[in-house]
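Here the complex is missing one protein chain, while the rest keep their positions.
Let's turn to chain A:
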Amino acid sequence: MGSRQITEKSLAMLRSLPRISLANLRDNPGAKKNTKRGRGQHGGDKHGAGNKGSGQRMNYMRLGYETGNNPFYLRMPHEPYYKGHHLRRQYPPLSLHALQSLIDKNCVDVTIPIDISTLVKSGFYNFFPDQKHFGVNLTDEGADIFAAKINIEVQWASEQVIAAVERNGGVITTAYYDPHSLFLLKDPKKFFQSGQAIPRRMIPPPDAIEYYTSAENRGYLADPEKISQERLKLSQKYGYTLPNLENEPQYTMLCERKDPRQIFYGLEPGWVVNLKDECILKPKDKELQDFYAS
């Protein structure tokens, strides 16, 4: 009975073996990850980083570097006409056609003077003073069909645009605002809710002074006498008869201008506007009055 002997032997061996427990169990292959890097025969060689290159050397190169080639971003020659482009004043455009459509849609009230605040309030124009935007550039697209009598204040306008506005009996002024004033004009409510006194508008920088003092551009710092002369000159150049402003029923509206230090129509620097109480507070202190008048 050989088979019986074998069975008994194996059973005896099983009985002598230790029972299965945590002490004699081993992890599944690959379940345990060694944090150490083997050396030599213990998994040395490439350590799983592949053969040569960025994988081994961890030299992930800087953006634009082309491993010794003349990089693309340096391959173009020097272009000096872009010099200082990040500092230049920008004037996001609004065409006369777009302005006409705003007026037709009654998004802009033409019975009161229009400034950049009005345009922003219409919801069809926006600008960002923090991105070097210094106001609106009224462009001449649609100058032929422009037919509104308005008193508008923009930051930049060409000769054609001035002619188009004045032909219809309107008035146009180009005015400079410093970025801080533009923030106020963009969102007056936010400013009034901050409970501060309205500041003064700052004077233009030296490189903009020529534009804003010249009567041809209808600058806000130009001599009014010269502006009226230029109005006549321009009408003769473009061949239209200049409507007489004094006979207009809206004469007072058309003649309304802001002071060079003023930011909002009808509100002087130094005033505090409270929207909750619907009141305006004016400074009485002599020193404050002098400061805001300077």
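Quick note on the criterion: contacts are C-beta pairs under 8 Å (C-beta built on N, C-alpha and C of every residue); 3 or more make two chains touch, one makes a residue touch a chain; residues count from 1.
Assume contacts and distances are computed from a predicted model.
Undergrad: If you look up the hidden chain in UniProt, what protein name do you find among "ER membrane protein complex subunit 10", "Trafficking protein particle complex subunit", "Large ribosomal subunit protein mL64" or "tRNA (guanine-N(7)-)-methyltransferase"?
TA: "Large ribosomal subunit protein mL64"
Undergrad: If the hidden chain were put back, which of A:45, A:66, A:210 or A:259 would touch it?
TA: Of all options in A:45, A:66, A:210 or A:259, contact with the hidden chain holds for A:210.
Undergrad: For chain A, which residues reach the chain that was dropped from this view?
TA: On the side of chain A, residues 192-197, 202-203, 206, 209-210, 213, 221, 270, 272, 274-277, 281, 283, 285, 287-288, 291 touch the unshown chain.
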